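Only one protein chain is missing; all other protein chains are in place.
Then we have chain A:
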Amino acid sequence: MSEELHDVRLMVNGATHELRVPARRLLSDALRHDLRLTGTHVGCEHGVCGACTVLVDGAPMRSCLMFAVSAEGAEVTTVEGLANPDGSLGPVQQAFAECHGLQCGFCTPGFLTTITAGLRENPTPTHEEAREMVAGNLCRCTGYQNIVKAVERAAELGS
């Protein structure tokens, strides 16, 4: 039995893409495999680690817990969409570089998207709020201290 395919229109980082995918194609896989946007990482693939977090209509969501077909018509922002228009690092990326907010870098795309949206909602987080902002993302290298510093630095940079 051949699997039914669905036409999906995804708007990713400002560009519109037409896809033909089976319904079970996770949004994370559509981004990585179909669109070759491999900046979005897949860690646990069941919603726990946060590495695959992307912005859907501006709100951070787990792309491994959504189907591409369900994202029809939505505006998706991945880590590739966080750089400045001239290609230089965006403020959250800049802050991560300055504060050594990453080591192996696997979890970083999920942190960057989560913090970008978090600072949009709360541009001047307290230390506690900065910690809360990244509480749903796992990092196995850094011990989080420099990631929290990067949240505070990104706030200073006025993301």
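Some points to look at:
Here is the rule we go by: a residue touches a chain if its C-beta (ideal position, glycine included) is under 8 Å from a C-beta of that chain, and two chains touch if they have at least 3 such contacts; residues count from 1.
Criterion: contacts and distances are computed from a predicted model.
When the unshown chain is looked up in UniProt, the name that turns up among "NADH-quinone oxidoreductase subunit K", "Xanthine dehydrogenase family protein subunit M", "Oligopeptide transport system ATP-binding protein" or "Sugar ABC transporter permease" is "Xanthine dehydrogenase family protein subunit M". Only one of A:L10, A:L35 or A:M61 touches the chain withheld from this view, namely A:M61. Those residues of chain A that touch the chain absent from the view are 3-4, 6, 22-24, 26, 29, 45-47, 50, 53, 56, 59-62, 64-67, 69-70, 72, 114, 118, 133, 135-136.
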